[in-house]
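Everything on this sheet refers to the single structure shown next.
Just one protein chain is left out here, and the rest sit where they should.
Take a look at subunit A:
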Amino acid sequence: MVAFKETEILLNGETMMADDVEDVDDEESESEPEEVALSEPAKNAVYNKEGLLEKLDDISWPENVEWIHKLTVDHDHDQEKEIDVNDDLARELAFYTQALDGTRQAFEKLQPMGIPFLRPPDYYAEMVKSDAHMLKIKGKLLVEKKKIEEAEERKKAREAKKIAKELQAQKAKERAKRKKEEIESVKKWRKQRQQNGFARGKGDEVDLAFDDFERTKKRRPGVAPGDRSGGFARKRGNEKGGKKREFRDAKFGHGGRKGMRKQNIAETTNDLRGFNDGDMSKNKRRKG
């Protein structure tokens, strides 16, 4: 037991023997005189057991004093030696369990006596720490909580971003695949028709792979009725004079400025599409 205690204390670093100080020349052998020196003063220490017990009898309160005066509770640690002093968490946990257990026992003793145990929430009296101090504590706790929450949110956002990116990549792949399939199906259909001689009416074969087209049209709501590009021109995005450009492209094909067509024919007389947007676009040369 003594040897165990010695090693524990040496690990502590708190209590280091220095009695035989003369032979501290070599640092390597310093540990040895330390351990040896510990046992010696241990034997020289005064330990007057009878005196102690006598004094105990002198000062102690009479035996039959009621418990309510003392309010002491004993708690049994199941594992004594396992509480390492240097392990903060374990030590504090041991103290906490001791306190909790003690309070429960005390409560069980107090309840039959009918003594009010806990403070009711409407009992206002002076507390050991001032209100200002408690406000400070509250502030600090809130700040800490906030920090933790923010950190968690940031983590979640990062992860969500990752997942979103993956999803997006998948979607893009799928879209590309679908486009390919559609084109393939059209080609196939054409081939088939070619093989079968173009003579059939709109029979079953027409419905071959055209359901996809129906679906895909739904997914592209931005296709205007005047759009003659088949819906794939959406990639253009927004440029300046976008509508005008679109209209012109649809009318005259992509590329080509004002078109080489006639400007004054039956179809174009009632066609006012180009005129409305003229108000929106600015004339650079106009003043003001």
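Just so we're on the same page, a contact is a pair of C-beta atoms (placed from the backbone, for glycine too) under 8 Å apart; a residue touches a chain by one contact, two chains touch by 3 or more; residues count from 1.
Everything below uses one rule, namely that contacts and distances are computed from a predicted model.
J.: The complex lacks one chain in this depiction; which UniProt name from "Glycosylphosphatidylinositol anchor attachment 1 protein", "Ribosome biogenesis protein BRX1 homolog 1 isoform X1", "Aldehyde dehydrogenase family 16 member A1" or "Electron transfer flavoprotein subunit beta" does that chain carry?
T.: The record names the chain that does not appear here as "Ribosome biogenesis protein BRX1 homolog 1 isoform X1".
J.: Touching the absent chain: which residues on subunit A qualify?
T.: These residues touch the chain not displayed: 5, 8-9, 12, 14-18, 21, 24-25, 27, 30, 38, 41-49, 51-53, 55-56, 58-66, 68-77, 80, 83, 85, 91, 94-96, 98-104, 106-107, 110, 115-121, 123, 125-129, 133-134, 136-137, 140-141.
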